[in-house]
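Presented below is the structure to which this report refers.
Omission of a single protein chain aside, the complex is shown with its protein chains in their original locations.
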Amino acid sequence: MKFTPIQLEGNVNVSKSHPLIELLWLLGGLVLLTGLVFFILGVTADWAVSKTPIKIENWIGQLALNEFPAEDNPALEQRLQALLDSLPEDSALHQYDFQIFLSDTEDVNAIALPGGNIVVFSGLLELMESENELSMVLAHELGHFAHRDHLRRLGRGLGVAVAATLLFGEESAASNLISKTLLTFQEKYSQDQESAADQFGLALLTRSYGHAGGATDFFSRLEEDAGSKLPYILASHPHPQDRIDALNEQIKKKHYSIAKIQPLSLEL
Amino acid sequence: MIMTNVNTVPGKKIVEHFGIVQGSTVRAKHFGRDFMAGLKNLVGGELKGYTELLQDSRQEAMQRMEDQAQQMGANAVVNIRFATSSVAQGAAELFAYGTAVRVE
Partner (left out) sequence: MGILLQNFDLVIFLVLAVLGYTAGSWAEKKHYRSINQREKELIKLVVVTAEGSFPPERIADAALVSGSVVVSIDYFKRLLAILRNIFGGRIKSYESLVDRARREAILRMKESAKKRGASIIINMRLETATIGRSANKKKSVGSVEAIAYGTAIVMNK
């Protein structure tokens, strides 16, 4: 039998597309897909949260509170009560049974936990210089409750994790990748929530004191340490300068007055 | 293109041969199929999605092998063998190889 050796040019077994172009297409598709998933999950979570009665939230709150070692503080309670008294009649916040605690930690932060619990860290108190500042921070946290932000974040986070595991199986590389991408979307959403809480806080502060003095003082102090705006693109809070600008704009728009602010009393 | 998996083409005579030809393809399943397979895990039965996937892969591998044989000028491929293996998570490689010949 005759044998004819033939050297083939080209290779049928390898596709001719360029890998970088394929990468671009795939990444574009991934971003689109996760954006869609995030949007749908968000709408569903928001709807579910708005239907959750406050009683259930209080129950979740008790569980969360056990994670933070904190104690009662009557002086803080007094200030919180002053703010709560100046809430409008129809505010949903009246349904909450608010409790405020002080935690002896150096963090400069205050947290709103489900169920009406607010935990203030002592590191934050040390930076405070006026009553109005403290009330602004407390009012900001009340804003989170009014919009039910903490439940939304819980709902979304849960929804994302469940969806990724359902579609890809546990521990697979694809589910890791998708979770990381979704997390990036989540941070941007969180920044919007913070801005909305700022606005609510400003409105409540003005109702309580009659003027908007001291609203931006705390953020100015944060801004000194903040540095460039670049790391804040993916952070959960907006850059302090952006927050100050937004607040000042609102003050101007609503013609809030600025009057004398009261210094912080020594009990704290 | 005639394809057989015996040494000859039954009823014809091989006059010339050109050596090995091979065709291979690597395919991944997408998450939709995975999801349906997960559900099927509960009730049992044929995983139609995966069956289709492997059938398409086999078609493509054989097509590539045929293209190679045609480039060589053959009109039949004898003694074809298949092999499957998994090369990546969630992907399967299927390849077919045989000897390209000319029959009359």
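Details
As written, the chain order gives the labels A and B, with residue 1 at the start of each chain.
Everything below uses one rule, namely that a contact is a pair of C-beta atoms (placed from the backbone, for glycine too) under 8 Å apart; a residue touches a chain by one contact, two chains touch by 3 or more.
Everything numeric here is computed off the predicted structure, so don't read it as measured data.
From the options B:27, B:40 or B:58, the residue with contact to the chain not on display is B:27. Although one chain is not shown, part of chain A still touches it, namely residues 3, 5, 7, 11, 13-15, 17, 19-20, 22-23, 26-27, 29-30, 33, 168, 171-174, 177-178, 227, 230-231, 234.
As for the chain not pictured, it touches chain B at residues 7-8, 17, 19-20, 22, 24-33, 78-81, 83, 85-91, 93, 95, 97-99.
In the analysis below, only the chains that are shown with their structure count from here on.
Chain centres here are Cα means. That of chain A falls 53 Å from that of chain B. Listed in rising order, the residues of chain B touching chain A in the complex are 14-19, 22-25, 31, 34-35, 38, 64, 67-68, 71-73, 89-90.
Of all residues in chain A, only 1-6, 8, 10, 12-13, 166-169, 172-174 touch chain B in the complex they form.
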